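This report concerns only the one structure given below.
As you look at this complex, bear in mind that one protein chain is not there, while each of the others sits in place.
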Amino acid sequence: MQVYRTFFKMLMRNIASGLLYLGIFIIISLTVAKNSESNDFTTFNNAILDISVIDRDNSTLSKALYDYLDDCQNIISIDSDEKKWADELFYRTVDYILVIEEGFEEHVRDENYDNLLTSYSAPDSNTSYIAQSQTESFVQNVCLYLEAGYDYEQAALKAGEISQITADVQISNGSGTDAEVSSVSYFFTFLPYVLICMLINSLGATLMAWNRPEIKARTAVSGTGLTARNAGIIAAMTVYSLVIVGIFIIVCIFSYRKDFFSESTIYYGINGLCYMFVCIAITFLVAQLSKRVSALSMWSNVIGLSTSFLCGVFVTRQLLPDKVVAFSKCLPTYWYINVTEELKYFSGTLSREAWISMGVQLLFAAAIFAVSLVIIKNRQQKNA
Amino acid sequence: MSEIIVKIENLVKRYKELIAVDHFSLEIQKGEIFGLLGPNGSGKTTTINCLLSLLSYDKGHIEIFGQEMRPDSYDIKNKIGIVMQNVAVFEELNVYENIDYFCGLYIRDKALRRQYVDEAIEFSGLAEYIKFRPKKLSGGLLRRLNIACGIAHKPELIILDEPTVAVDPQSRNKILEGITELNKNGATVIYTSHYMEEVERICTRIAIMDNGKNLALGTAEELKSMIKNSETIKIHIPVLDDEHLEAIKRLSHVYQCSYSDGVLITAFDGGKHNLIHILDYLKNNEIAFGQVYSELPTLNDVFLEITGKELRD
Partner (left out) sequence: MFGHLYKYRLKSLLRTKEDIFWCMFFPIILCTCFFVAFSGINEKTNVFHTIPVAVVYQQDNEIFRTVMDTLSQSDSQGEAFMDVTETDAGNALLLLHEGKADAVITVDSSVSMTVAEEGINQTAVKNFLEQYLQKSAVIEDAVKNNPERLTGLMQNLFSGQDYITEASLTDSSMDEMSSYYFSLIAMAALFGGFLGNTIARQMNANITNEGMRKTVAPVRRHTIIAAEFLAAYTIQLMSMALLMFYILCVLQIDMGNQAGYIALTCVVGSLAGVAGGMFTGSLPVRENLQIAIYLVYSLISSFLAGLMVHPIKIWIEKKVPVINRINPATLIQDALYSLVIYDTRERFFANIITLAVYAAALCTLSCLMTRRKSYASI
């Protein structure tokens, strides 16, 4: 109890730097989550892009194409001087520029498809392909209608009509009801990175003070046994981490009032708690291995960033190479993401796999603890 | 009168409300080992930092080697060696590299520098440790490295600010011997400490400092003679009645006398054969007594009398 109380008191002394990290990470999480909502490029809800169409042909067909794109996207007029386009793309006035070349209509009629349209897109845009494919299918449909014997006007009109046809997609989550991805999910997806950086940096520093050989020796010769000492420390760490997670959840409630109060949030929370134990265990281990407080930020960034990249926190898992995904099963973050992925389309019950994934995280936590305890024991015997 | 190396006139340094150095004046002559004695927080280090132009000060004038000391007085700085109170060495450099680095700030000639660095290593007894990083050195060795870094360039004026704090007696002796040796080789030394024994042992002149003021100045003997007390005699006496105590108080040169717990403590303000006089009185009156101690005044007594408090913390 004494260990717990003292440890907690020391943690509270360091609260200033803890709050600094907390503030920064909350801002980062919110920004990232907000951003992902509008930019997740695996979703079906196509974003409305800012595009430009330069019509050099000025024909019936080219105007039809322009009108069609105007319906689908937000057209912004820019200078027709090619030299200035770089600026537009650089400053993101537009994501995509389509040039309807002179003679567009003629070439379509002649079935000479070489120099119809030219497109420029911001090289780092992940959404400009949407405008590209809409244009492609429109022109293709026009060609088909011309083939079917319509004139330009009619063909363009009909092509515009059928280009609007979309496939009806339902998302099923096992219970048969539809679900939408809630914004809470993005917030929780980034939790692993935030939590691990936070805990290693704020908890680690206090923990290391306890690992100083003199303090350790003093505790070791006192009536408090090693087990009691570690139990006290772990209890204090857990309470502190709960406070941190608690603050995150409160922030989450305030940011996503509407989405927050659903059943899935409870599961997100439970999953977060499981991962919290993993983070505590990692912090515990890292504090044993570091000699200086300054080493903590190195550890936190290396562990935080590498697991986040490898396990699908920053880059969605579907895009990772299969080998990486297979390897990442050895990392606890993989199992955390397993659950959040399932919860994205959740309504109703949680699958057995998800519960297993949470269990695996706890096993990871226990294993990492065990390793740290072995290290502590070994060191103590060596020093004795 | 020989050459004056350091001259401080009316130095005043304030930290907001607190007056750290209060109209402090001092002259140090060539060839001295000058001791600046005072308890922790008395303003010794602040005075030294002002002397070195590390700190700005509110009032006063400082001259070293007859020239005004300013932050860009590189000629003066070149002739000063400084050993800080805190160990100031690079963790990333080993013993040899540290000494070479700091020596190199003063000595440009490479061959000469090598010679000086070797001599400093020899002097500080670090020859076995030249490849060690500071982390691996014991407390005493680290202090010696700290000193070696400060004196390798053979400065004419060496300032040592509490160089023996937290050092074991053996290392302390070695350090003190070293300082005496540096002085013999021609360096003027300013030595600050709150250990009066050290100051008494090596310093030719001593200034006593407290609350930023220069309270007394002189050789150890001079300082001691400044105070009333010249000798204190303690005698274990099982029984002594008040009548005899009064009689002892009336002995010549006794200015203070007390008896408690079977110990008679008598303070004298001069005179010779005081011990004989008091023992004669006891014998003549057939008073039984046990152990007898005679103590000469220490700098602590001097400090106690001037400030009314003990020098030791």
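A and B label the chains in the order they appear, each numbered from 1.
As a convention for this text, a residue touches a chain if its C-beta (ideal position, glycine included) is under 8 Å from a C-beta of that chain, and two chains touch if they have at least 3 such contacts.
In this text, all values refer to a predicted model and were calculated from it rather than measured experimentally.
K.L.:
Can you tell me which of A:D55, A:E102 or A:E341 touches the chain that was removed from the display?
P.N.:
If we include the chain that is not displayed, A:E341 is the one touching it.
K.L.:
Touching the absent chain in the whole complex: find that residue among A:A148, A:I250 or A:I356.
P.N.:
A:A148
K.L.:
By the contact definition given up top, give the residues of chain B that touch the hidden chain.
P.N.:
Touch set of chain B with respect to the missing chain: 15, 49, 52-56, 70-72, 74-78, 80, 82, 84, 86-90, 92-93, 97, 100-102, 104-106, 108, 149-150.
K.L.:
Spell out, residue by residue, where the missing chain touches chain A.
P.N.:
Spelled out for chain A, the touching residues are 17, 20, 24, 28, 31-32, 35-36, 39, 42-44, 82-83, 85-87, 89-92, 98, 113, 115-126, 132-133, 135-137, 139-141, 143-145, 147-149, 158, 162-163, 165-174, 176, 181, 292-295, 297-298, 301-302, 305-306, 309-310, 314-315, 318-322, 324, 341, 344-345.
Just so it is clear, only the chains that are shown with their structure count from here on.
K.L.:
Based only on mean CA positions, could you tell me how far chain A sits from chain B in angstrom?
P.N.:
66
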